[in-house]
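Dropping the structure in here first, questions after.
One chain of protein is taken out of this complex; the other chains stay put.
Entry: chain A
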Amino acid sequence: MNNPILTIHDLKVAFGPQTAPVDALRGVNLSVNRGECLGLVGESGSGKSLSALAAMRLLPSAARITGGSITFEGREMATMPRKELEGLRGNEISMIFQEPMTALNPVMRVGDQIAAPLRKHLGLSKKAARARAIEQLDSVGIPDPHRRIDNFPHEMSGGMRQRVMIAMALACEPKLLIADEPTTALDVTIQAQILDLLRAKQKELDLAIIIITHDFGVVAEIADRVNVMYGGRVVEEAGVGALFDNTQHPYSIGLLNATPTIEMEQQHRLPAIGGAVPHISDMPAGCSFHPRCPERRPECDRLVPQLETVAPHQRVACWARSTADEQAA
């Protein structure tokens, strides 16, 4: 709020030909502060991964940024030339991916993969980079790093590979780490370990983290603030406490209700949000959630709600919560 390291303003991303673009992100607004962990939640297709990829300028070649801005420490990234981007990626902004099984090159030793950004960004010699890579492996909790550094990825377990990914991403001590569902492919005990590791690293390096997930457990565990996304927009923005205790947006409420809890009765049927996420080529007008919304109002299918402050540090884009609804109706 006071010192954002990354600000995404009204970001629009479209797929397909210039003449018939399909909008995937339709004005995303979010910001993350130095040393803060921002959770990005939503169903598949809500645009959370795409926002992260856009922030790294790693969009697939069929997609392009059609509007808005991405500001990292005052530098505009949306129009940044490739050379400058290469100097930023892995150095000041890093990313880890969902699938640790595929995110490491199978024919390259893990040590060489960790050393690569060190050599590029910090200009270390082969020997110095190797020494740093061993330190990195050690710091992410891989036992026997002197031996492990010469391993190929197939010689490691999924959890270890994700640790290697984190070691690689944090090798140059970046200021921002984007983690795209880093624990989805891991089993629960390993998930907890990886989240602990991320939190420890966040403290140690004063690291800002954007964590993308559809798991509220992960959010509760690690995030300071949460942005809920739907249909290519942020629909609710809240501190992690407020999101669980004072949920505002009908979609967030629906998501939370659909999360199983330990106190739940055994025969209890898990509530679901009716319908499915609309396809990006077929987004309803107005608020994209209105066809599935239990609190639909007449204006919802005509006007797009904007994020409005409903409580300190909590903003919601919903006509049913809007203080301006009297004027709009």
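Following the convention adopted for this analysis, contacts are C-beta pairs under 8 Å (C-beta built on N, C-alpha and C of every residue); 3 or more make two chains touch, one makes a residue touch a chain; residues count from 1.
Please note the rule applied: contacts and distances are computed from a predicted model.
The protein name that UniProt records for the chain not on display, among "ABC transmembrane type-1 domain-containing protein", "Putative ABC transport system permease protein", "Phenylalanine--tRNA ligase alpha subunit" or "Urease accessory protein UreD", is "ABC transmembrane type-1 domain-containing protein".
The chain omitted from view is touched by exactly one of A:E43, A:E99, A:E135 or A:E299, namely A:E99.
Check A:K12, A:R26, A:K48 or A:R89 against the missing chain and you find that the one touching it is A:R89.
When the omitted chain is restored, the residue from A:M77, A:M168 or A:A242 that touches it is A:M168. Although one chain is not drawn, the whole complex shows that of A:M108, A:A200 or A:A285 it is A:M108 that touches it.
Residues of chain A that touch the chain left out of view are 56, 58, 61, 85-91, 94-95, 97, 99, 101-108, 116-117, 120-121, 165, 168-169.
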